[in-house]
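Handing you this structure, nothing more for now.
Every protein chain but one is kept in place in this view of the complex.
Note that the chains take the letters A and B in the order they are written out, and that residue 1 is the start of every chain.
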Amino acid sequence: MTGLRTSLLIGASFFVSACGGSATHPLAVSSATSLKVPVTGISALYPSTAVHLEFAGSDALATAIRSGRKPDVFLSASLKIPKQLAAEGLVGKPVVFARNRLVVAVRSGTTNIGSFSDLTKSGVSLAFGSPSVPIGAYADTILGKLPTAEAAAIRANVKTREPDAASVAAKVTEGVVDAAILYASDVNASNGRLRAITIPAFLNPLTKCAAVVVNGTKYPVAAAAFIRSLLLPQSQQALRAAGFLPPSRGD
Amino acid sequence: MTSRRLTSAAMWAALTVSFAFVTIPIVAILTANSPAALLDQLSDPAAVDALLLSLECSVIALVLVVGLGTPTAWLLATRRFRGRSLAITVIELPLVLPPAVAGLGLLAAFGPLGWLGGAEDAVGIRLVLETAGVVVALVFVSAPFHIRQAQAAFEAMNPGLRDAARTIGLNDAAVFMKVAVPTVAPALAAGATLAWARALGEFGATLMFAGSLRGVTQTAPLAIYEGFGSNLAGAQALAAVLVAASAVLLVTTRLLTRRWEASGA
Partner (left out) sequence: MLEFNITGEVGGLEIKAVGSVEGGQCLAVTGPSGCGKTSLLRMLAGLSRPSSGRISITGGDPWFDSETGAQVRTEDRGIGFVFQDLNLFPRMTVLRNLGAAPERAADLLEAVGLSDRAGSRPANLSGGEAQRAAIARALAQMPDVLLLDEPFAALDDQTADQCIELVRLQIAANAIPTVMVAHDLRTAQAMGCESALRLGITGIATMVPLAEAFTAPSH
């Protein structure tokens, strides 16, 4: 009961702050590409607040913030990047609003890859994110947990490192590579063109999606309200529908 | 008098704004790092790999563009055939296509699931994820720059020279090789240089079609984009090299064009 009331209150404050004051300018929200589907859906849930969405790799968006091209809100596919930005004094405290699992994504109908261990087979081609972007860094994390020989075998199969998750996914759907390490949500967003193969839990870093208010925003109240709105039940439902997991209690 | 002066002042102001608009970002890139830091960034093996790959791919693409594009331009300039203007439009289309569209098109044509994917498998050719795929992307986006210029040069060539060449017994192919190409050589070189500059800067089509892997498909622009997220100084150093190379190529184009115009052929 209390939870519901809180969320209603949060929602109310979001709308009030969004409509009040001088916030006629749309709220600029930069988001990791991997969050595109749910974030676009969530922004449509609250039509009274104009939100301008921009999607790119989390790392590129972080660089943009460092170079002074600042949105009001930054939604990252990893917790690490906003933590660094916070340490540099560029953003506020990160709020984890969802988690994501990593999977091996293959084209629907692919038969030569049936399990994670098939990635070591020679002749298999793989797409990873570039090391600087979360989806690529997570893939490297997974390889780091594997025995050296297996990691080397997989690494030898990596034929391209792409600048963001969407670009990685496209390499699989276009048949350029056989498989990729992607977010479960990317497979969810592919309209059935991709199929997910589970990565064993002991290897799988549960990734955290975090939102931050960018310091220096003209609309700090609206920005904070937007971030709180991500935790509202209907937002969480949109995230769940897109293949994300809710944040855990400790986040 | 006053209004004429005002107009003139406004024009000079416009020139100043245009000049500053382009100059400031370029100077900013070149001065983002001290010369020592720049050299240090460029000695990074990944940067060296990217620059060497860019050089290799763009030179191979240039050879293909000149080798195929020059005879193409000659036919377009000298023959009248059904579908000629359609052919010209199609060949020039990559000039105005977004690189992402070029990338999609190349994938749809030459990708593993594309039209010719099966044929490529059959003969053992693979373009995606390979250096050859980078070359294909570069040829696709840069060829029109050369073909357009070459066609214009051949069209501007005194038609009497073709007549004269035929009277000394040269057939059409020999007229092309022995008379037309030497006559418009500076214009051809200018077109080739422009195509080269475009190839050096290619990003979107390369990424979508060939991918991005250090030493194989990651050209300098792709390395710049990757560096943007993780190593800004390194990206700026690579960018400075591309700025310098582009400037050299552009000046070369201008000099060649001037020489061509002075030759009056």
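Keep this in mind: a contact is a pair of C-beta atoms (placed from the backbone, for glycine too) under 8 Å apart; a residue touches a chain by one contact, two chains touch by 3 or more.
Since this is a predicted model, take the numbers as computed values, not measurements.
Trainee: Can you list the shown chains that the omitted chain is in contact with?
Mentor: Checking the complete complex, the chain left out touches B.
Trainee: Touching the left-out chain: which of B:V63, B:A164 or B:L250?
Mentor: Selected residue, touching the omitted chain: B:A164.
Trainee: Touching the hidden chain in the complete assembly: which of B:P25, B:G67, B:P98 or B:P182 does that?
Mentor: Reading the full complex, the residue touching the unseen chain is B:P182.
Trainee: Tell me, which residues in chain B touch the chain that this view leaves out?
Mentor: 158, 160-161, 163-171, 174, 179, 182-183, 185, 263-265
Heads up, the rule we're going with is that only the chains that are shown with their structure count from here on.
Trainee: Using Cα averages as centroids, what's the distance between chain A and chain B in whole Å?
Mentor: 36
Trainee: Flag every residue of chain B that touches chain A in the complex, lowest number first.
Mentor: Chain B reaches chain A through residues 107, 111-113, 117, 128-129, 207-208, 210-214, 216-218, 225-226, 228-232.
Trainee: Which part of chain A faces chain B closely enough to touch in the complex?
Mentor: Contacts found on chain A: 57, 59-60, 62-63, 66-67, 125, 127, 130-133, 158-163, 167, 170-171, 174-177.
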